[in-house]
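Read through the structure below, which is laid out as structure tokens, and then see the notes.
Complex shown without one protein chain; remaining protein chains in place.
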């Protein structure tokens, strides 16, 4: 793996490749091969559901985006294409305000297992997501 | 249950109550107590992921929105507030073009089980979602 | 598919191939390519948990056994070997007495989606299981 030979992955790169991440305005504070931290702003109110918390669908989308990035980086091929095969979420409490998703590799491999913790602005754990992501070289698609 | 005493639930009602559904432009062609069909337009390209299909996060959000509506209607109290407790998705193939989510009640009760089929414009099954949704009277929240 | 050329699959065949099914004494009342119904006796009390109901682990095992059989039959190759990749269970109420698992194909394919309903002697739905099963020709293993 020669990460030095490829430009680093940034929020801009991800927005370019994944229009839905750009559409949601997802930003990233950590983009490492074993840990990706992604954020959803709460300013617009666009992500709200009944009651004012962040919609569960927005949270699952945020988690899926973070999980895909960490799975690609963990594969060692930053140009590879991720595909989520399975996603399972347990919602524990509402997120009120900006949501943060921290994705970590639980098990690398052909089917990568990624665990994501969703937290609220106080750092409280609000949801747990487990995803199975396959990562394939772009040329093979 | 006096469904006649309350105005019918429409796409407009849902957009008013659930800003994220409005933000995604989700529309509904069927809103019944045992079946809700929701749609995500493909015109803008905003929901795309790498490769051009609809982002898995957008699909899970669409399914979650449809599941919540059918769970509320099945509860007999159209003013009740839904909360998704658990969501599990199996992705079978990419959705290219407009996505449709058909949500049905698998088992009503305090914890309602809702199954959602996500299909592409050709009607091909692309993902299966199972959600556990609790529905509480608004006053109790 | 030449089902006529191979002997039918029976409880005895399954017990021979799957020692754990024999160990649990699982029996089958329906063994069809789209539907398998399996039973767990309640006579011995060996499957009980705290409170006297059937242990969740025994229920998941029963469901897994039924799901594997229907996935193999649906593949058209009754000598193929099934492998469960993912299993998700929602427990709705305890099973008191003999448990029944009814497994049906939700989507055939390389990764077959099987849904299983677990019921109690009164026919009440007690748990829902969704499994992803891959089926491979025995020679390829």
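Lettered A, B and C in written order, each chain numbered from 1.
Definition applied: a contact is a pair of C-beta atoms (placed from the backbone, for glycine too) under 8 Å apart; a residue touches a chain by one contact, two chains touch by 3 or more.
Source: prediction; values computed, not measured.
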For the chain not depicted, the shown chains it touches: A, B, C
Residue among A:27, A:41, A:90 or A:134 touching the omitted chain: A:90
Which residue of C:27, C:88 or C:111 touches the chain not shown here: C:88
Chain not shown: contacting residue from A:10, A:29, A:106 or A:138: A:106
Absent-chain interface as seen on chain B, which is shown: 86, 88, 132
Residues from chain A at the interface with the omitted partner, ascending: 86, 88, 90, 92, 106-107, 109, 111, 113, 125, 128, 130, 132
Absent chain, residues of chain C that touch it: 17-24, 45-51, 55-58, 60-65, 81-91, 94, 141
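By our rule, only the chains that are shown with their structure count from here on.
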Classification of the chain B:chain C interface as same or different, half of numbers criterion: same
Interchain centroid distance [CA atoms averaged], chain A/chain C, Å: 35
Between chain B and chain C, centroid-to-centroid distance (C-alpha), Å: 30
Multi-chain contact sites of chain C, meaning residues that touch two or more partners: 86, 88, 132
